[in-house]
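Report on the structure given below.
Only one protein chain is missing from this complex, and each of the others stays in its spot.
The block that comes next holds subunit A.
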Amino acid sequence: MRRPGRDDAPDRLYTLTGGRSRSGPDSPFDLVTLVVAESDATPGMQSEHAAILRLAQAPTAVVEVAAELGLPVSITKILLSDLLATGRVSARHPRNSVLPDPDILEQVLVGLRNL
């Protein structure tokens, strides 16, 4: 299995993000934010950006993108921020609050019982 960040030289991660490595505390992306491609990959696009657009044809969680690309989560968030800023992806953020919504909890219970 690929072990990004372990097998890869840090230089590769550096190149991928243009030297940025902070997705920032203000990063809009949660691990389970669902990302949806809003455009197709275009020739000449950075290959990781193109791969994300192909993956996210259907809603795809940030953590799934990271796993499929074989990249650490923080690096993946930077790549996703680029795509979000240019409107190439949209993001469906989890409806979290400090306290879990009782309605959501009930929906989770129903969903689990139906498994």
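One rule holds in what follows: a contact is a pair of C-beta atoms (placed from the backbone, for glycine too) under 8 Å apart; a residue touches a chain by one contact, two chains touch by 3 or more; residues count from 1.
Note that in this section contacts and distances are computed from a predicted model.
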{"item": "Omitted chain, identified by the protein name its UniProt record gives, among \"TonB-dependent receptor\", \"ATP-binding protein\", \"Cell division protein FtsW, lipid II flippase\" or \"ABC transporter permease\"", "value": "\"ATP-binding protein\""}
{"item": "Interface with the undisplayed chain - residues on subunit A", "value": "1-6, 10, 13-14, 19, 21-23, 30-34, 47-48, 51, 54-55, 57-61, 63-64, 66-70, 72-74, 92, 94-96, 98-100, 102, 104-113, 115"}
